[in-house]
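For this view, one protein chain was removed and the others were kept in their places.
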Amino acid sequence: MSLLAVEGLRGGYVAADEIVRGASLSVEEGEIVSLIGPNGAGKSTLLKLVAGLLRPSGGRVVLQDRQIAGLPATAIGRLGLSFVPQERNVFAAMTVRENLEMGAYLEPAQARTRIEALFARFPMLADKRRALARTLSGGQRQILAMAMALMTSPRLLLLDEPSAGLSPKAAEELFATIVALNRDGVAILMVEQNALEALTISVRAYVLVVGQVAREGPAAALMADPSVRDLFLGG
Amino acid sequence: MRDRSIRLTRRTALAAGAASLAMPAVVRAQGEPIRLATLTPLTGGGGSYGPVMAKAAATVVEEVNKAGGVLGRRVQLTSEDDQTNPEAGVRAARKLIDVDKVSAIMGTWASSVTTAVAPLCWESKTMLCTVSGADSITLLPHQGYLIRTQPNSTLQITRLGEYVLSLGAKRVFQMIPQTPFTQSSIKLMEAALKKGGGEQGSLIYDDKKPTYRTEVDQALRFNPDLIFAAGYTPDTVVLLKDIYRAGFKGKIIGMAYSINQKLIDQIGQAEVVEGVYTFAPSPAEGATAYERVKKITGMDNPDPYTCQVYDHANLVLMAIAAAKDASGTAIRDSVRKVSQGGGKTVDNAVDGIKAITAGEKVDYVGASGPCDFDDKGDIIDCKFRYEQIKSGKLALLKIA
Amino acid sequence: MTGWANYLVFIVATGGFYALLALSLNLIWGGAGMVNLGLAGFFALGAYASALLTVNAGAPILAGIAGALVVGAIGGYVVTMSTTRLRGDYLAIVTLGFAETIRLVANNEIWLTRGSDGISGIPGPLKAELGGWFNAAYALGTLAIVALVWFALRRIDLSPYGRALRAVREDEQVAQVAGKRILRFKIEAFAISAAIAALAGALYGHFNSYVAPDIFQPLITIYIFLAVAAGGVGRVSGAVAGAYLVIFFLESTRFAAAAIPGLAPVQHAAIREMLIGLALIVVLRWRPQGILPERIPPAPRPQSQEAT
Amino acid sequence: MKAISDTVPRPHVPQRSEPDALLAIRDVRRAFYGLDVLRGVDLDVRAGSITGLIGPNGAGKTTLFNVVSGLVPPDAGSIRFAGRELAGASPEAISNAGLVRTFQVARGFPRLSVFQHLMLYGREQPGESLAAALFGSAESRRREAELAERAWQIARLLNLERVIDHPAQALSGGQKKLLEIGRALMAEPQLVLLDEPTAGVNPTLKAEIAHHLRALPARGITVLLIEHDMKFIGALCDPVIVMAEGRVLAQGGFEAVRADARVREAYMGVRA
Partner (left out) sequence: MDAILQAAVNGLVAGAILALPAIGFTAMFAVLRFPNFAVAAFATLGAYGGWMANAWLGWPVVAALLAAFVLAGAAGAVTQRVALDALRPAGPLTVAIAAIAANVILENVLRFAFGNDLLGFDLPLARDVRFGSLRIGPQQIENLILAVAVMAALFAFLAFTRIGKAMRATADNPDLARLKGIEPRRVELLAVFVGAGLCGAGGMLLGLDTSIDPLTGFRIVLSVFAAAVVGGLGSIPGAVAGALLIGLAEELATLAIAPTYKSAIGFVAILLTLSLRPRGLLGERAY
């Protein structure tokens, strides 16, 4: 049984205008799975549909045996799925520590121990615990956003273009962090523009084109496939 | 203090309700009634005076009706609210003149309302009786359709200036909000003081501010030995508190319409207002009419406006009786026949109408004074009442 | 004329002033998506301008009214200048303050405005000649002016100018990209709107022959918002209908007040004002389009259409 | 299907003498909150061309459009359009100079009708002065009739005739896209910037849009468009400009650009 199984998912921002048109994919326990594809293919929309930020107009989303399609985002969050948005993903006017507390807003009892654990894991956050989030660099901000998502101890993390806007060095560090997180047992489904880098750290990958899964397979195989490369340039 | 204000409201509420309910039935029984109206501020800045005023007039009408009415007709009194606002006042007056077809409107309080309503009245030949004091009002081309029972500013302030000098004050500071009589008040006081070798400083303040600390500072810098607080009750409450806090040791004088029992209760601390002088056109203290007003309103010290509107109602009703005609013009032409010029002294319309019907000449002496008018409609001389607050109560010093 | 007829004439005239104010508000609220919470201030501005010109300077009444239009437009221009680049909430706050400031000036600049005494003896046109018919004639004249303004605003509404104004209301940025100088449109519209409010004030003064600071209470602004919301935001005819609806409501509650026994006059007045506020919320909530909803004018069919 | 040039009379667009760069952008920079979004963009758009602008998300394409159309002032750099410097000019001035743009998510005036939308974009409207609105003018009536004629033709051409009196908020997604194009046509610009004209559009409609666009240069309208559909780009655009990380990476014919190793890397996300 998969950790996450998506079947024939459909939906978009407006009911009349479907961007995801019957996509199916799955994520197993402990995997890193990448979702790649050309611009406008509907990758981010798919993540938002899964995370409950958008309401699917069709299809099934099963998280550990539970049908979650149509549940509100917070309910899905409680079931062990955490979503990290691409933009505006921290509370800019709050301190790092307060951001983390907000990450576990629904589980305040565990907040203190988890924050300590995250501080141990990301010393940078510990150093900056009293800094306002808006003073962090782009890479630090992404780490904070992920740490916030981890505050609920999720089984599955959904990352929406985590490396967007980062310098190459910061992006590299970020991917290293993602791998490290995964080693601790968190499964990851991420959308990445930085497809080659994403494939490098992924077990499997899906290629999304016009709202549907066009190719899927082991990451290494997809990376080697010239037709995948062509897809990005409309071949 | 709180109990007092609530009781007051409730009582006026009952009166107003009774009046509006009772009236139509009576009217139907009697045919064409004589229509009169009060236009007083039931809400807005003058909202604390209007309801009692309206009630005093209503009681006079009630008594007259009980005694058989005037000219064998019932009197119907309509009471409207001018909201202390000329725009609303004009709308209400229109309704009274056009729909209710009243022949007299009584009790307009704020000078601005009176100024706005007056042209409607003289154009429609409706009598207007007012308690507003601004000099300018009787200077309007009202063709006689206006009388006022309130002495005008010139008379008032001149007298007040003389009194202030008699208290031994040489440096007087006047604190006054922006009102129709502000300029004349400052000018007249200045003149009155100069005659006696006194000096005046003055400050016009914004009557909508929660505190006047800085204004009081400014006043104290003048080093006055007397402060003349010439505002209305709401701002004077604040002003007196701030004067007290500032530690002012000199004398304070104010107009009785603002420094009244309500203000004393408001401030709630005798010490703050101890020794403050008040000055007012005197109701005819001790006059029988004044005692009647006391009874009607249940107040120990009915304010001058209530007394005046009581007089308005009596005068108008007797004028109708004397003219044997209920039109506004008839009232205009005969009001001075019942108010002055000798004859049997009466203190209420019931007795007056009886006497008039019997062919006697009457001279009304009202609750606010003798009620004699000059050609402009101004009251001819008037007594003034000087009081001082002693341990939280207004104590009469003299009436002169 | 006497009695009910005269009263009705008075209501018709007052309704006309309200209608002009409603037309003024509708032009910017419905037309350009701006609000003016200081309508009473512009109303006062016009009333004073015309009163001062005719009483103090002895100008003819028409010149006074023209002066009111100019002063109103300048006032509107000044108020919008500081806020046109900002969001609408700021304009709301500024206009609120503007009305209060106008009242302060009217109250305190006694050399000019005679303070809270107000200005009395404002001449009415042909008052002597018309005698008892003055009110009726004036009410008719007011109606004619309302009709004229209604006609002019409808022309604007249906013209390319009105079209551009609506574009500004819907999306300023896209309107800009479409080549519209939104600043000009917003300032012009507000200035015209302010001038119309001032016109209402001038007419008011010449009718009642008296203006004073206390006349221009902020509550009038609420009346007009209710009028426009009830009539239909964005519909010129709706503003006029709404204004008469409100004046009818205001006057009829005067008669209805007596029907509730056992209340003090203060309480009657309080209930009336409560009803006004309540009505405004109810309209905004359940009938936001008003009784006469905004309409899209159909495209003119070209003659050549049949050929294709 | 008729192309627009067949049915609509040619506008009186003054012919430009310079044959080459209608739009010349040099070293345009823009940062938001310390993040460099445009890091020195240089590009030319040849008059009479349909130029494609492609690049991965976050490359700065839409920001470039915002800067060129005046919605966002550039921090530095020059934008010359038809011989005029436009950097820092107001959006309406730029639009009136003959450079009109559309938006990615169809934006417009939801409560205005299709006809009103089209009319709004008409150039030179004497009727937009107060005097003309109030008193009417022959000039304004003439122009209004002219524009109305044109609006009808464009509506007919774009199959929007049936919905010409409908408010924009009642249109389908595809119709909104067509309306965007119609608006751009009404403006008779020298250069039109199209931000993803086919996003969320079905293949049939896409072909139709391509058809309309292809007819524009003949009418003196140069096109610069952002697009993600490579087929669409390949079929329509020459040259193609590739942006990545706030700079222009490559420029040339579609096939050449596609073959460029740097471009493939940019799209696939290989980093140095």
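As written, the chain order gives the labels A, B, C and D, with residue 1 at the start of each chain.
Rule of thumb we're sticking to: a contact is a pair of C-beta atoms (placed from the backbone, for glycine too) under 8 Å apart; a residue touches a chain by one contact, two chains touch by 3 or more.
Here the structure is a predicted model, which means the values were calculated and not measured.
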Omitted chain's touching partners, listed by label: A, B, C
Omitted-chain contact residue, chosen from A:148, A:198 or A:219: A:148
Touching the absent chain when the full complex is considered, from B:159, B:262, B:292 or B:336: B:262
Touching the absent chain when the full complex is considered, from B:34, B:155 or B:238: B:238
Residues of chain C in contact with the chain not shown: 33, 35, 37, 82-83, 85-86, 88-90, 92-94, 96-98, 100-101, 104, 107-108, 219, 222, 225-226, 229, 264, 266-267, 269-271, 273-274, 276-278, 280-281, 284-285, 288
Those residues of chain B which, in the complete complex, touch the missing chain: 1-2, 5, 8-9, 43-44, 47-48, 177-178, 203-206, 208-211, 213-215, 217-218, 221, 233-234, 237-238, 241, 244-247, 262, 266-269, 271-272
Chain not shown, touching residues in chain A: 51, 53, 73-74, 77-78, 83, 85, 88-94, 98, 101-103, 105-106, 108, 148
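The working rule: only the chains that are shown with their structure count from here on.
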Farthest-lying chain, centroid of Cα atoms versus that of chain D: B
Chain whose averaged C-alpha position falls nearest the assembly-wide average: C
Pair sharing more residue contacts (C-beta pairs) when A-D is set against C-D: C-D
CA centroid of chain A to CA centroid of chain C, Å: 55
Distance from chain D to chain A - Cα centre to Cα centre, in angstrom: 34
Whole-Å gap separating chain C and chain D, where each centre is the average of the chain's CA atoms: 42
Residue list for chain C, restricted to those that touch at least two other chains: none
Topology of the chain contact graph, where touching chains are joined (line, ring, star, complete, other): line
Which chain pairs touch, all of them: A-D, B-C, C-D
Contact footprint of chain A on chain D as seen in their complex: 35, 56-58, 172-173, 196, 199-200, 228-231, 233-234, 258, 263-265, 267-272
Chain C residues touching chain D - in the complex, by the definition given at the top: 152, 155-156, 159-164, 166-167, 170-171, 173-182, 188, 192, 294, 296, 298-300, 302, 304-305, 308
Sites on chain C touched by chain B in the complex: 2-7, 10, 14, 104, 107-108, 110, 115-118, 120, 208-210, 212, 214-217, 220, 251, 254, 258, 261-270
